[in-house]
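All protein chains but one are shown at their positions in the complex.
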Amino acid sequence: MDKLIVSPSPHTHGRESTQSIMRDVLIALTPAMVVSVLASGWSALILILVGVAACVLTEFLIGKYMLKRPVTICDLSAAVTGCLLALNLPPNAPWWLIVIGSVVAIGIAKMTFGGLGQNIFNPALVGRVFLLVSFPVLMTSWSDSGAFFGFADAFSGATPLGAIKEGLANGQTLSQLTADDLTLSQSLFFKMGGSTGELSACALLLGFIYLLCRRVIKATIPVTIICTVAVVSGIFHLADPDRFTGPLFNIFTGGLLLGAIFMATDYVTSPMTTKGQIIFAVGIGLITVFVRYFGSYPEGVSFAILIMNCTVPLLNKYCKPKRFGEVRK
Amino acid sequence: MTGTILFTIATLVALGLLFAVVLYFVAQKFKVEEDPRIGTVESILPGANCGGCGQAGCHAFAEGVVKAPSMDGFFCPVGGNPVMTKIAEALGRAVEEKAPMVAVVRCNGTLANRPRTNEYDGYASCKVMASLYAGDTGCKFGCLGKGDCEAVCKFDAIHVDPERGIAIVDEDKCTACGACTKACPKGIIELRAKGFKNRRVCVLCVNKDKGAVTRKACSAGCIGCGKCSKTCPFGAITVENNVAYIDFNVCKLCRKCVEVCPTHAINEFNFPPKPKIEEKPHEENV
Partner (left out) sequence: MKKTFRIGGVHPDDSKISAQCAIEIFPAVETAYVSMAQHLGAPATPVVAVGDKVKVGQVIAEPSGFISGFVHSPVSGTVKSVGPRADIAGNMVPHVEITVEGDEWMEDIDTSDTIVKDIPYTPEEIIEKVKKAGVVGLGGASFPTHVKLAPPKDKKAECLILNGTECEPFLTSDDRIMRERPQEILIGGAIMMKALGVTRGYVGIEENKPAAIASMTEAAKEFPQIEVVVLKKRYPQGGEKQLIDAVIRRQVPSGALPIDTGAVVQNVGTSLAVYEAVQKNKPLIDNVITVTGRCLPTQHNYKVRIGTPMSKILEVAGGVPEKAGKIISGGPMMGRAIANLDAATVKANGAILVLTPEETRRRPESACIRCGKCASACPMGLEPWLLNKLSRAGGLQDELEKERVYDCIECGCCSFTCPAGIPLLDMIRSSKAEVMKIMRSRPKK
């Protein structure tokens, strides 16, 4: 027998590891990725692969040669960022677009802060917003070549949100704009112009259920975001149905589901206590709705999450968990 | 167009002037009166804010030494005698020169001398390991080698050598601030006089177990035999609790104790090599 091992307790460990959690996130993203490839063709697959490769390579190079630290790509967090970034881009975006996005996401939003666990902002969203601001045209138009199984009617041009914003600005009313628009079932089962990941609410919800079952995330943040969006947009829609889109439309368009399930729940950039998470999620919901209604951008989820990411250190400081001994009967 | 520019410039200038006046009066009203000598002394100090002097930082030291009647009790180990002389000059006082000190890790229980008897798999902290159990060797007094001293040193002067498994002091960088001596949970590190031409003799062992137990655990440990104490012509060595200790104020560096020590627990530092060839295993920094 070799020498006895001695250490302080505990002497055993649970089954989860950073790698297993990231792997679960990748599995949860698979339905959405499959749907986007089916709906948009090989270009979507290439985008995902290039995104993952670019993120992993950036993390490897910066970690090894600039920071001179042990390499951390095996924890799969860079791969997750790559997938999320790919799902946030239009499916026919050129490959160099996502490479730039990956370098910004990993290099600037993650590694400059110190690597995994130290960043304040969600890296995939920083990459997306950077691309949105730098290449607005490329990021907001779609064409639908290469789809498998004839999935979509050719849908080039702006996203539904974009079209609505433009239309409202031009003085049209909602009822005119949504005349030949999508039914709920169509939104649920693929048919929307939107970035790759928005294409199927169903696939995203499948991923959500998987993450809940594997106890990777709790339902607090996604459910609170969706409820906040539903309630606030419901109120506005009731007040003025011609100017303000309704709750179902708001939930199923844009990146709301993708953002609520996969981006807002990112461990590093979200609060650690339930109380903090609720405040965080309400804030995201509110900002999303207000940007969509009153802001100059058609889509608000990315900005909402990034803005609320700033408040997370404060929320962690002031929202403490319930202590033992505080509840007394 | 020009009207707008002129108006903007005028407004900004007016605002600037207003704030300047307000700030001037506020600065005057809330001014903290401080003896200007404190600032002078602080600029002479090295500014490491290490706490080695026992004060809460360099500013506190400056304040303390200016307000005190004499220089007694104030010594900056990082700046040493040159800095203290400059401060004394600035304050118009006399100061005594102190012998420079250096930290010494009084343990030679390297991986070769002191075999490991179990494998420690906890967090790499000497404090955690010491409170858990008697250590991963047969000697429970020796250096644990997890680097609490290295972590706390601000001068990059002490490192755990991975090949030897114990902490080694770089005496060129050590300022004798004392941080490592406080961090070591075993109390192994001692501040000793640097010595004439940086030469010193030290017992590298603090093991209080009986000689037989010590010998079994470590081949370089002090067995408390007392040969050194009997040999020392100056009475500098005492043996208490099965371990020898050399008083560095009395030691005259004759090195007779080094020759007679049966386990080579007593080591000499920075002496020129002796003319005859002697086998001296476990020696450091010769």
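Just so it is clear, A and B label the chains in written order, and each chain counts residues from 1 on its own.
Here, a residue touches a chain if its C-beta (ideal position, glycine included) is under 8 Å from a C-beta of that chain, and two chains touch if they have at least 3 such contacts.
Remember, it's a predicted structure, so these values are computed and weren't measured experimentally.
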item	value
Hidden partner chain, touching residue among B:Arg37, B:His59, B:Lys86 or B:Lys140	B:Lys140
Those residues of subunit B which, in the complete complex, touch the missing chain	117-118, 121-123, 125, 127-128, 131-136, 140, 152
Residues from subunit A at the interface with the omitted partner, ascending	1-2, 4-14, 16-18, 20-21, 72, 75, 77, 115-118, 267-268, 271-273, 320-329
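We take it that only the chains that are shown with their structure count from here on.
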item	value
Separation of mean Cα positions, subunit B and subunit A [Å, integer]	52
Subunit A residues touching subunit B - in the complex, by the definition given at the top	2-8
Touch list for subunit B against partner subunit A, complex	116-123, 128, 132-133, 136
